[in-house]
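Presented below is the structure to which this report refers.
A protein chain is absent from this complex, but the other protein chains hold their places.
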Amino acid sequence: MISPLLLLILFIISLHALIFNPSLMKKVFALNILNSAIVLLFITQGASLGSRAPFTTESPEQMVDPVVQALMLTAIVIGVCVTSFSLALVVHLHSRYGSFDYRHIRKGIANDR
Amino acid sequence: MTGEMYLLPFFLPLAGALLLLFSRLVSDHSAVRPALRATALVTTYGMSTLFSIGNVLSKSAEGFIGGYHPGIAIRYEVTPILSSVYLLAVLLSFISELYAKKEMRSKPDIAAVIHIQLAFIGFTLISRDLFNLFVTLEVLGITSYILIASGEKYRASLASISYLLMSSLAMAFFLLGIFGIYRQTGSLDLIAIRAYYLSSPATYSTTLSITSIATALLMRTAIFPVHTWLPEAHASAPHHVSALLSGLLIKIPLFPLALIVTLTPASVLLASVLLYAGAVSAILAVVSAFSQKDMKRLLAFHSVSQMGYVVASFGAFLIQGDTELLYVAALLHLTFHALFKATLFLTVGRVIDLTHSKDVYTVRNGARILLDASRSNVLVIIAFFLSAFSIAATPATNAFISKQLITDALKDYPLVSWTLVATGAFTVASFIKLSRVFFGDKSVPLPSVKPERKGIDAMILAILFLLASSVAEHFSLSLPLLSSFHPYDASHLTKTFITIAVGGGLYTLVRFKRVKTFMHAIEGLAVSLTSMLLSIPLLIAFLAILLHTVSGLL
Amino acid sequence: METTLLIMLIGLASCALLSKDLLSGIIALGAFSLFSAVIFLLSHAPDVAITEAAVGAGLTTIIFVWAIRHTGRDDR
Partner (left out) sequence: MKRWSNPAQILVSFIFLLLFLPLFLSQEPWPTAARDILAEEAEKQTGAENIVSAMYLGYRAFDTLGETIVLLIALSGTMSVVSLLKRNSEDVRTPVSLDFSLEEEKRAHHRLRTHLLEVVTGKIGPIILLFGFYVVMHGHLSPGGGFQGGAIIASGIIFFVLGNPHRREESEIQRTTLHLIESSAFLLFLLAALVPLFMTGEVLANPFEAKEIYIIALNTFIGLKVEPGSH
């Protein structure tokens, strides 16, 4: 009961930073944490079924849910890929405008035109 | 065809992408490189067209990928309609790649991204599995971020990362929605989930999960109020990418959306939200489009507006359930919009490249500049005007049919129907505005342009459009479903001419100072990244509370 | 045990999101991944744990450090 609540708090903290922090770098951080919060939610909740890792054994009724684990493997990898591409873009923008603040970057782009 | 041979056309573009990736290993001047490229094009476009035509002609097929156990494996379904949409995708990707063939030759990676995107458009269409949809949508997302940023402009990079952040936030909620649905139903298979919800009461968590998923898809379709990423992204991308994204990619999430909407017990409510959101989106976006100075932003806002038509009729179809007419209307408009919007972006892109300006108020004499550059550009000019007439829905064009069909079919919802007619008038006005770019005073000296040798693309482009356009119109009128529909009778024609006249009137209104300041105010509206990102959780929460309270009252 | 780890995660996340120095933010993120890997292990998900440790704590940190090498570590 307590752990989903904590995960919700984690989720909301990162959502808050993602939306309201003007720094693009911090937005990428927040995106990373947001994804981890959801992955943690899946795994901890899926573990409520039992007390054994998902390997073929004699007592299948004690096994945790293997489905969510397989899904989360994919989700983690996709999250990393998105992070790496967004970082490349952030670095690219920073190299021109010297700032992570999207308002500053947007002003710079308006001036360039 | 047997078994999963149905899936073959969707895998072929991956093989094409693979060939392009291998071509990076060959040195730039070797003859192997063009050969590999040609093989890739044939594999992706030629062979998948052939196999898709086979799919269109045969019956629907469904099954589980790998033939594994139902309930765990990934369900897919190939229907003739989905295969035709895939054929459209093949055509548009081909045009887009051809248009930028010089760039594609020097950057095989980017070309490979287009091929991969095509394959995953197919997978998104046929997938009937919640998590698999998440994966395919992520692939479509990441390909579009890369394509938008491939223009190497800083403006495009900012647009790309804004879209990336907004879409990743939406996908995070999508994943949360999967969590909600999986923990209730224990399944990821959409058919099984629907069966489950038919027999059990919906809780607030159910509604929240479904609206989270629906919002992520709405965001990709660019429907008000989560359309805010689109204008900047599609305006700053390279022209062929704008054509591909605006013409094709924003339409693909509609198909999974239809599946998601029908999951919920409150599907009628969610579908009505689609209906009205579509109408609001159509009118608001067209007013913004009319106010734009940047030609590509003007076109991008029109994409939002035209998607409004499609989504409104999709919504009405989902409300009524059995009215095939609305579905056909939506599909026809979707197809026609894909064709003419791609053509518009490419032809306007040609003008922008030659004049080095995107300002719709200062660029003039576009037609003469184009002809100076190359005689064959006369086809570009023809293609532009044909598509402009199409989007304005003048008689004898393809979108005339689909727009009349949509407004007719929506006659049960007079408010929506009239909003769409008003949208039509504004569309006419803004295309009069855009067409001015091609005319001008003969006495004004032209900027000198280098003669170019792009004649063959222009020809292919124009011919493809002409063919597609006339075939489409002819084909749509011969559908048995539309036998009782007569677009060329007196009432339809009167309505059209009044719309066009009002549109012309609207255009002349621009002379007034008040209207001008108003338009400037709209053009200057810039949506901050914060409000873009905030709109997603707000929309989810709004929809969830709305659906939950209203369905509780019923 | 899990609760303690989760509270630490919240602390690390706030630390990463609030710090003005990006390098300490990145280190906090790396530690965040490592602790989540421990939680996965406690939740009987060894595969996810090994992935999170290799990818989240390893590769992501490397990518982030590479990025701030190009931009400087001030969050301006």
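As written, the chain order gives the labels A, B and C, with residue 1 at the start of each chain.
Methods note: a residue touches a chain if its C-beta (ideal position, glycine included) is under 8 Å from a C-beta of that chain, and two chains touch if they have at least 3 such contacts.
The model shown is predicted, which means the values in this text are computed figures rather than measured ones.
The chain that is not displayed touches the following shown chains in the complete assembly: A, B, C. Among the residues B:Ser83, B:Thr143 or B:Ser376, only B:Thr143 touches the chain that is left out of the figure. Residues of subunit B in touch with the missing chain: 2-5, 7-8, 11, 14-15, 18, 21-22, 24-25, 65-69, 71-74, 107, 109-110, 112-113, 116, 120, 123, 131-132, 135-136, 138-139, 142-143, 145-146, 149-150, 152, 157, 176, 179-180, 182-187, 203-205, 208-209, 534, 537, 541, 544-545.
Across the interface with the omitted chain, subunit C contributes residues 23, 45-51, 54-55, 58-59, 62, 65-66, 68-70, 72-73.
Although one chain is not shown, part of subunit A still touches it, namely residues 1, 4-5, 7-9, 11-12, 15-16, 19-22, 41, 45-46, 48-49, 53-56, 60, 63-67, 69-71, 73-74, 77-78, 81-82, 84-85, 87-89, 91-92, 95.
Basically, only the chains that are shown with their structure count from here on.
Under the contact definition stated at the top, not a single residue of subunit C touches 2 or more other chains.
Each of residues 90 in subunit A touches at least two other chains. Listed in rising order, the residues of subunit B touching subunit A in the complex are 72, 131, 134-135, 138, 141-142, 145-146, 149, 154-155, 157-158, 160-162, 164-165, 168-169, 172, 175-176, 178-179, 182-183, 188, 526, 528-530, 533-534, 537. Subunit A makes touch with subunit C in their complex at residues 2-3, 6-7, 9-10, 13-14, 17, 21, 23, 25-26, 29-30, 32-33, 36, 39-40, 43-44, 46-47, 50-54, 64, 69, 72-73, 76-77, 80, 83-84, 87-88, 90-91, 94-95, 98-101. The touching residues of subunit C, when paired with subunit A in their complex, are 2-3, 6-7, 9-10, 13-14, 16-17, 22, 25, 29, 32-33, 36, 39-40, 43-48, 51-52, 55-56, 59-60, 63-64, 67-68, 70-71, 75-76.
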